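Mind looking over this structure? Questions follow.
Here the complex is missing one protein chain, while the rest keep their positions.
Per-chain numbering from 1; labels A, B and C assigned in written order.
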Amino acid sequence: MSAVGFALLGHGFMGAAHSRALHSLRAMTPATRPQLVSVCGRDPVAVEAFAERYGWQAGLTDWHEQVADERAAVFDNAAPNHMHLEPTIAAIRTGRHVLCEKPLGRSATEARRLWLEADRAGVVHMCAFNLRFLPAVRLAHDLLATGELGEPTHFRGRFLASSALRDDQRRTWRFRRSDAGSGAVGDLGSHLVDLARYLVDEPVTASAFTATFVGERDGATVDVDDAFSAVVGFDGGAIGTLEASRAAGRRSNELSFEIDGTRGSLSFRIDRLNELELITERKHSRRIDVTDPSHPLLELWWPEPGHAIGWGASFVHELRHLIAAICDGGSVRPHGADFEDGYRCAEVCDAILRAAESGQREAVEYRQLPVTARGTAP
Amino acid sequence: MSAVGFALLGHGFMGAAHSRALHSLRAMTPATRPQLVSVCGRDPVAVEAFAERYGWQAGLTDWHEQVADERAAVFDNAAPNHMHLEPTIAAIRTGRHVLCEKPLGRSATEARRLWLEADRAGVVHMCAFNLRFLPAVRLAHDLLATGELGEPTHFRGRFLASSALRDDQRRTWRFRRSDAGSGAVGDLGSHLVDLARYLVDEPVTASAFTATFVGERDGATVDVDDAFSAVVGFDGGAIGTLEASRAAGRRSNELSFEIDGTRGSLSFRIDRLNELELITERKHSRRIDVTDPSHPLLELWWPEPGHAIGWGASFVHELRHLIAAICDGGSVRPHGADFEDGYRCAEVCDAILRAAESGQREAVEYRQLPVTARGTAP
Amino acid sequence: MSAVGFALLGHGFMGAAHSRALHSLRAMTPATRPQLVSVCGRDPVAVEAFAERYGWQAGLTDWHEQVADERAAVFDNAAPNHMHLEPTIAAIRTGRHVLCEKPLGRSATEARRLWLEADRAGVVHMCAFNLRFLPAVRLAHDLLATGELGEPTHFRGRFLASSALRDDQRRTWRFRRSDAGSGAVGDLGSHLVDLARYLVDEPVTASAFTATFVGERDGATVDVDDAFSAVVGFDGGAIGTLEASRAAGRRSNELSFEIDGTRGSLSFRIDRLNELELITERKHSRRIDVTDPSHPLLELWWPEPGHAIGWGASFVHELRHLIAAICDGGSVRPHGADFEDGYRCAEVCDAILRAAESGQREAVEYRQLPVTARGTAP
Partner (left out) sequence: MSAVGFALLGHGFMGAAHSRALHSLRAMTPATRPQLVSVCGRDPVAVEAFAERYGWQAGLTDWHEQVADERAAVFDNAAPNHMHLEPTIAAIRTGRHVLCEKPLGRSATEARRLWLEADRAGVVHMCAFNLRFLPAVRLAHDLLATGELGEPTHFRGRFLASSALRDDQRRTWRFRRSDAGSGAVGDLGSHLVDLARYLVDEPVTASAFTATFVGERDGATVDVDDAFSAVVGFDGGAIGTLEASRAAGRRSNELSFEIDGTRGSLSFRIDRLNELELITERKHSRRIDVTDPSHPLLELWWPEPGHAIGWGASFVHELRHLIAAICDGGSVRPHGADFEDGYRCAEVCDAILRAAESGQREAVEYRQLPVTARGTAP
């Protein structure tokens, strides 16, 4: 395959992130250089400007045109949550491979429908949990997978922001349950849940509190959470805390996690994304700078260590991984999250919301696909 | 008052910490220079060696001798948890002022009895939550009290150790419910609960998980928790997570907390106890080195900033505070924890244990003293 | 101007850095989207592979073809030091705008010739001191320029590597005076000198030590320095230390600097390039995360703070700055280094080498261009 065409739905923050990553990839993967076929959005002027700036061949306002376009092997859905379901299913049904931003659906039910469709159609499917593609996160995964830290006992994940505390913060779609599904749980918490699943184990129970600190915006009730705090039990016996907030002081997108095992611990914080902290001896804390070319994913970049990569690189790695899966006829697992991962993450988020509502410890209800569904697309 | 006599029960880690602090105080408070009257423990040889090393005038093996000794204004209980109740009540009843190590009792019921007795007797009473007396913690308190961070929205407290993972770790009293009351909850978690109460607000509800990773030691069942993770709701609407573990990799006594409010955030970690991190502007993180003599508690120390104090200083400050309260005929509040604080902390710990057992969100059941009890000692 | 063509000489580390930056720029500057016209190197197979990987339209082996190619407005010299002089002068004489990697020449004499030629020809000229284009460095510049830190009193610059200590390290051109001019002084130290000049002031005197720890490689004498330590006096009275080494333990490209003024201090280290540390109050250290879109250069990137950029972004900013200077018919100053800056830096490096040799404090001998030279190209 000499090139892989992309059709992008959405031209907001994530649309820009994906566009830039595709350009960076053009300087890295000559054999499968991505083509920027079309971008789609509701506002024709804004779409046109975006297409011009980022070099998309066409700017469209109707996503139906995209899903039928044979030049685009990939339908890349970077639109708001309520625009995930219908266009992505349409694209799957016309044989596109699909990449969908997180959270996969507004609920586990939606997410499961997407998984079912993609699985049945046999296309490559990926849920855009880009943090899996940071080198320090990959290193964390490898250290846990090889038993370097022993058996996991604790996971702590935090994603702290303050967007709900800004005076000028309007009631955008992110503050409406009908559009977003939930608040901090789905938007920020889903990243933490995915990291917990990728790095540690499957959460099986959850207790939680949610809070909505600003109850009304633009004269209307806010019906989603501004923040949540949850404790989870993992399948293998570890316990953990998950917490996300849009009402944390002046913090801006501060994601961090820590994992303890029976033989060691590690810590990561996204503002120092080129570093992983490791504790495997008493009172020795090792800061590993992952810019050394020997680290996974770094082979793409510079010949000498000491040259930090940025957050945007996570998208470069993610899209490269997707393209490789497509070209190899395979799946994005284990390092990429597919729609099953998107679904399982949604079940944990739903259990957290149920637990906050009921005041009870809730079981996470993972459901399998019907056996007959797999690979049965016409 | 020209001097304040101390009788110390217990000569373990805490006994040493209190002894050293008393010697340091002798070089700081000439008017009320403490006297080291007697130390008491079960093993006569060990007590004698301890008395010799730390300069106690007498080494005893029967605490009943101490509680009757008029030369000691203060009965300082640094013994294991199951030795808190009886000797402390006896000392109260003979008119000693009392300092008792945390947790105050093995249960809220025990702690409440101690509070009731001390309150009725009208003596000065203090529960040794020494971390309140670190300058950075005091600064955190002052910043929150003056509204610098706005209304609190989140508290996160962690106390991570690995003592339960050491191969040679025997089933000491800390692993027996009859002696300790609980495991990580009472031993480590009580510090977090006290800090949450001192700095933020009263917890009123809790959901929690506990875990015992090593179920048997020395051939006997471990009937306390190795670790817990809890979410709590505060009276004013903030939510928080509390977590303590004796099974966290290779970590050694790593206590840390973070508080977010509507206008700012702060962080503290005990391995850098001379620092407080403050975030009151977007993407500006301010590290305040509290060694400047203008900081509270620092006036005792050095004339120039840049001269770190150690963990042991918390005991110097705590004991100085207690002596001042005794000499002034007052109470240790607000900066010191008294037996009411020790009791209220115990109620939160009990609620966490109940919630872990029931799988339900549990209310914290604070009870007042009977009105007639206060100040009614003969 | 709808596009700006580039001809690149050299396809090593810097060639890759420039190529990737040009691709990133294509997703950022639609009006002046750069064109990758040709790349040139000695080895035809390697050049071809590089051209294919990075999407250059042609791969050449004779730079004379490049300097005559009208499609390339810019001649970008990313070749080793001994290849800076002749091709760059040839490109200037055919009217190319020129970008040349640092150090500009192997000596101040060479650097001055390049400056003289570029100045006389009236082309836009830039010496690739890319670190000026990191947002944290720009912020440092702005804080100093506005007097936030008072009058500068001290500069400390360090660039520490260990390449000369690796067992397999051959005697490449970097270890030969005839090819490189000097060792750590020109390769690493030139960055420090440029930062000192950009941020603080002109160095006017220097005392120095150099050291060559491994005197022989591949059977031949190493005739350049492995390391140097220098003290410099600045024009306005500040004093400073500069130090670079290829023999510093296991360090890899650790550049850092600190500046003290009469009212405050700042610190920067390249492994945390999205941060600047600022001290303007006693014992308050402020870590500024420069990912906020309000910081200079960040407007190009993401709409939300908290999204780190990488080292490669310095080249994106640098090349964008060069293109803007060309399109505006202006110069790259003050934020870009031009050939005069490249020359003045070389004079400081030469003074350091002279001082190490003589054991005396040496004056830096800045020379002006002859008055008649400026803008007199045919």
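Observations on the model:
Note that a residue touches a chain if its C-beta (ideal position, glycine included) is under 8 Å from a C-beta of that chain, and two chains touch if they have at least 3 such contacts.
Quantities reported herein were computed from a predicted structural model and do not represent experimental measurements.
From the options C:147, C:249 or C:334, the residue with contact to the unseen chain in the full assembly is C:249.
When the full complex is taken into account, the listed residue touching the unshown chain is C:149, out of C:21, C:51, C:114 or C:149.
From the set A:166, A:287 or A:333, the residue in touch with the chain omitted from the display is A:287, counting the whole complex. Of the listed positions C:35, C:169 or C:229, the one in contact with the omitted chain in the full complex is C:229.
Residues 282-292, 305-306 are the ones on chain A that touch the missing chain. Chain B meets the missing chain through residues 13, 16-17, 19-20, 22-24, 26-28, 30, 33, 52-55, 252-254, 270-274, 289, 291-292, 301-313.
Residues of chain C that touch the chain left out of view are 149-150, 153-154, 156, 158, 160, 162, 165, 205, 207-211, 213, 227-233, 237-241, 243, 245, 247-252, 260-265, 279-284, 355, 359-361.
Just so it is clear, only the chains that are shown with their structure count from here on.
Compared with chain A, the chain whose C-alpha mean position is the greatest distance off is B. Note: centroid distance chain A to chain C, computed from Cα atoms, is 38 Å. Under the contact definition stated at the top, the residues of chain A that touch 2 or more other chains are 252.
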